[in-house]
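Here is the structure we will look at, set down as structure tokens.
Here the complex is missing one protein chain, while the rest keep their positions.
Now for subunit A:
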């Protein structure tokens, strides 16, 4: 991948003391644009102070970590290939194993509404955990499909799995699944994020395509759903279509950023069907994105996860923090 080197500027900089292997997930702390939690294939979970560009905490799993989340400013949760859900108290520096899945934990989310942790696993289930003590509240089968992505806003909980299945739950009532859907995209689901206003969700696939869908099953509302192509590069007559690995919502404007294996980050206005901007090309695939709570900063994790695509020399695993402007994120 040829990339023009972009000088660091006040609007964008690279984090220091980065993980030593691919970055699986980045998440900003709730109510902060200072702290960023990062999970990596180097088995670590790290907390960065973005303002001072320092690493503040670090703990390890036995195996690569695939996802992390915050409960509040001082409690974090993580899971990965070691199948174990860990809670970490940042103040005390104490880690607690909360429980296990039968296969790798792919996604970890905190459900504010019920004060519980949700984990999605390749064992085909989602589990709900008491956020304080090791206690699994419930196990919810996701059609025996491996969980690839999850997103929760308020009570709306959407799970995307292998086989292009989508399950919509209400976390207040996990007794039954609210909606079972098939992805409207024809290829493997890569990422799902629920709109901050809970009206719907955005779904991306490995085939350079993003769908905007609505949860209300009323046909009038469903008519509004659409999908568009992105993260494709045409070179010498061959169109390369890249997976769209990451989506992150701007919580204030309901616009969202997508990151693809092509190394680009785009910001979209999903309601008006417009692209607001595209950043420069990053050094390798964008593996994870996270807007800070007020939408002023965007963390961009760059890691090539697809080892068949890794070039020589191997592109660095990096995390950029970009301070975005209204012009880049606000619907026009």
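We take it that a contact is a pair of C-beta atoms (placed from the backbone, for glycine too) under 8 Å apart; a residue touches a chain by one contact, two chains touch by 3 or more; residues count from 1.
One rule holds in what follows: contacts and distances are computed from a predicted model.
Novice: Tell me the UniProt name of the left-out chain, picking from "COP9 signalosome complex subunit 3", "RNA polymerase Rpb4/RPC9 core domain-containing protein", "2-oxoisovalerate dehydrogenase subunit alpha" or "BED-type domain-containing protein".
Specialist: Answer from the UniProt record of the missing subunit chain: "BED-type domain-containing protein".
Novice: With respect to the chain omitted from the figure, which of A:34, A:103, A:296 or A:318 is a touching residue?
Specialist: A:103
Novice: For the full complex, which residue in A:52, A:91 or A:308 touches the chain that was left out?
Specialist: Final answer for the missing-chain contact: A:308.
Novice: For the chain that got dropped from the picture, name the residues of subunit A it touches.
Specialist: 11, 20-22, 24, 41-44, 58, 60, 62-64, 66, 81-83, 102-104, 106, 122-123, 146, 148, 162, 184, 186-188, 190, 206-209, 223, 225-243, 261-262, 264, 266, 268, 272-280, 305-309, 325, 327-328, 332
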